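After the structure tokens below, expect a handful of questions from me.
In this view, the complex is presented without one of its protein chains, the others remaining in place.
Chains here go by letter, A and B, matching the order in which they are written, and residues are numbered from 1 within each.
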Amino acid sequence: MDFTTFLIQILNAMQYGLLLFLVASGLTLVFGIMGIINLAHGSFYMIGAYLAFALTSMTGNLMLSIALGIPLAFAFGALLEWLLFSHLYKRDHLEQVLLTYGLILIFEELRSLTMGDDVHGVDIPAMFSASIPLSDTLSYPVYRLLISVVCLALAAGLWWLMQRTRLGMMIRAGSHDRDMVQALGIDINMLYRTVFALGVALAALAGMLAAPISSVYPGMGGSVLIISFVIVVIGGIGSVWGALVAALLIGFADTFGKVLVPEFAGLAVYLVMALVLLWRPEGIFRKG
Amino acid sequence: MNKQKGRNTLRTMAGIVGLAFGVLVPFGAVQAAEKIKVGLMLPYTGTFAALGTAITNGFKQYVAEQGGNLAGREVEYFVVDDESDPAKATENANKLVKRDQVDVLVGTVHSGVALGMAKVARDNKTLMIIPNAGADDLTGPLCAPNVFRTSFTNWQPGFAMGKVAAERGHKTAVTLTWKYAAGEEAVNGFTGGFEAGGGKVLKQLTLPFPGVEFQALLTEIASLKPEAVYVFFAGGGAVKFVKDYDAAGLKASIPLYSSGFLTDGTLAAMGGSGEGLLTALHYADGLDNAKDKSFRDSYSTTYKMQPDVYAVQGYDAAQLLKAGLDAVKDGKLEQGAMIKAMAAATVDSPRGAFTLSKAHNPVQDIYLRKAEGQENKVVSIAAPKLADPARGCRM
Partner (left out) sequence: MNPQNSSRIALVLKLVVLAGLIAFPAFGSSFYTEMVAKILILGIFAMSLDLLVGFTGLVSLGHAAYFGIAAYTVALLTPKYDPADLWLALPASVLAAAAAAFVIGLFVLRTKGIYFIMVTLAFAQMVYFIFHDTALGGGSDGIYVNFKPDASIAGWVPFDLNEPIQLYYFVVVALVAVFVFLTLVLRSPFGRVLVGIRSNEHRMQSLGYATFHYKLAAFTLAGGLAGVAGFLYAVLFGFVTPEYLSWHQSGNVLMMVILGGMGNLAGAVIGAFAFIGLQEMFSDWTKHWQLLMGGVIVAAVLFMPGGLSALPRRIMKKVNGERENG
């Protein structure tokens, strides 16, 4: 591998890692703050992608669709929390696993009923459809770079939200002691509903942003779910920073695994996880 | 079909209730001698749902053309949705073979499921016709007298494409596919065809199935600078790959070749990125034969959509079955005679007539096609009367 190729691969790894971060961040929030394990997170990613497809075919504009899609996903998340998840806080993890497993089946079938089983494409907005030449044969799509920028901005935004705002302070307090926060007169139910809806919106946003480059197809949520789990495990539950570092780590493991050890590329990310577990069973950035 | 489903439900429930109470539940219907019981085990849900439907439509169209029966026998259908789930393959096949006692199994799309079905067909000596799944092994090491195929082996279009790539003057190539059996078989075919024509495959790249993050491998291709790239992808992965290949600027500099599944039913989702791609397959748009024209006309009238390669394969499965039934005109379904007739049949397919190899796989023309708009237009015959080598078949 010559040096230019090596640099491009690093770019690939970072770009993929950042996209993974976007999916995993919502998951780690919901895990960390609410103590809920959510297998349906991949479904929210899938829903986001289909939402982008449906809205774009109506409006003809991806950016507008995303702007419309985020509040829709947020509202959907709040509704789900109210209907189902709010009943789960006092239940054990096993029941959460099962309920969200059931939801995967339901969402996948509803997708099939409403949108069919065909593969769809979403066009990249014209203003980002260019590519930047990197070497004599290879160019890099501007849209991919844009996604990276959005992901970085979101990482910063999430950090700011959690560390610097009153909402973030309440969330952090709520994750430590639900009853105490309630005793302080904060509406904990509303707080949890907000966090959950935020998690759903983040996953859906990832799906919407990825739709033009990943295409939209049945079962797209499944693979994303497991990789997100690995990231959350490596990064430490509830840690936004941890998720970012872990996502980048996985981006590197995946990219260089494919290039250097193609026979075992599928295993690369899991081996990284196993090693991290040996070193730190609760993830790199475990909380307190 | 609905009536049939209802009866299955009843029988399944009776079976379960009977089990719970240990009660005798007699079932199994008396059948008339003239009927042929056809078990359709195909995907009607999930990623391959459209393919399963097309195969079913094609099969039923041929039966309709024959006046609603095959060789004078009424056709009774038993339908199971295989969900493209290999974990359920054998028991789903058993539903048709042991519960419904079908005379012939028709299926399926997914190679892993087809392998499970073939296991049941071999163990129970049930006639089986595969209308899509391309696993080389099915008419290779796992070939059996009672197992037929009306589609292709993964090797066939791959080999033809390799041959064409070499003929077009490319000296070096890189291949890329998912790390799964179908992809590896197709790549073996391509490598065989390409290297027989004097080319050299520099590297066989793979990525885990069904991953769609191609960027690292595109970078690898760009740095290897081959004269041609061959890929095997289908469905969502195909769409994403072609778009990525285009966006990375590679489409303009390194020609992309593939087995036809890359561009079958996916061109719309690819947008403009698929335009002009060359692929090899045993069917194409714009074939100049009367059979294809009449097939397409009546298919589009009946089903209000254009037929595809899958519909053709289903149609030919029914034709092949009729060839077998013709040999047992008014007697009972004597399997030996049917197998003999089917193996010797010439199937007048919309793709062009084909015969079967010793291993029961079509010996057929593989077309070179070019993507234009929503169509894969025939360019030329890439490999005439191509037979799969059927390595390992002892029959």
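To be clear about the criterion, a contact is a pair of C-beta atoms (placed from the backbone, for glycine too) under 8 Å apart; a residue touches a chain by one contact, two chains touch by 3 or more.
Not measured: the values here are computed from a predicted model.
Colleague: Which of the visible chains would the unseen chain be in contact with across the whole complex?
Modeller: A, B
Colleague: If I consider the whole complex, including the chain that's not displayed, which of B:Arg99, B:Lys171, B:Lys203 or B:Lys225 touches that chain?
Modeller: Touching the chain that is not displayed is residue B:Arg99.
Colleague: Quick one: which of B:Thr47, B:Gln61 or B:Ser111 touches the chain that's been left out?
Modeller: Residue touching the chain left out of view: B:Ser111.
Colleague: Can you list where subunit A touches the absent chain?
Modeller: Where subunit A meets the chain not shown: residues 31, 35, 37, 39, 84, 87, 91, 93-95, 97-99, 101-106, 108-110, 112-113, 226, 229-230, 232-233, 237, 263-267, 270-271, 273-274, 277-278, 281-283.
Colleague: Against the chain that's been left off, what residues of subunit B make contact? List them.
Modeller: Touch with the absent chain occurs at residues 5-6, 8-9, 12-13, 15-16, 18-25, 27-28, 44-45, 81, 85-87, 89-91, 94-95, 98-99, 111-112, 115-116, 119, 123, 135, 137, 142, 179-182, 184, 208-209.
Heads up, the rule we're going with is that only the chains that are shown with their structure count from here on.
Colleague: Can you compute the centre-to-centre distance for subunit A and subunit B, using the mean CA position of each chain? Integer Å is fine.
Modeller: Subunit A and subunit B have C-alpha centres separated by 36 Å.
Colleague: Taking the complex as given, what residues does subunit B use to touch subunit A?
Modeller: Result: residues 45-50, 179, 205-208, 210-213, 215-220, 222-223, 225, 235-236, 238-240, 243-244, 247-250, 253-254, 265-266, 268-271 of subunit B touch subunit A.
Colleague: Enumerate the contact residues on subunit A facing subunit B in the complex.
Modeller: Touch list, subunit A to subunit B: 1-2, 4-5, 8-9, 12-13, 15-16, 112, 117-121, 123-124, 131, 133, 135, 137-141, 143-144, 213-220, 223, 254-256, 258-259, 262, 265-266.
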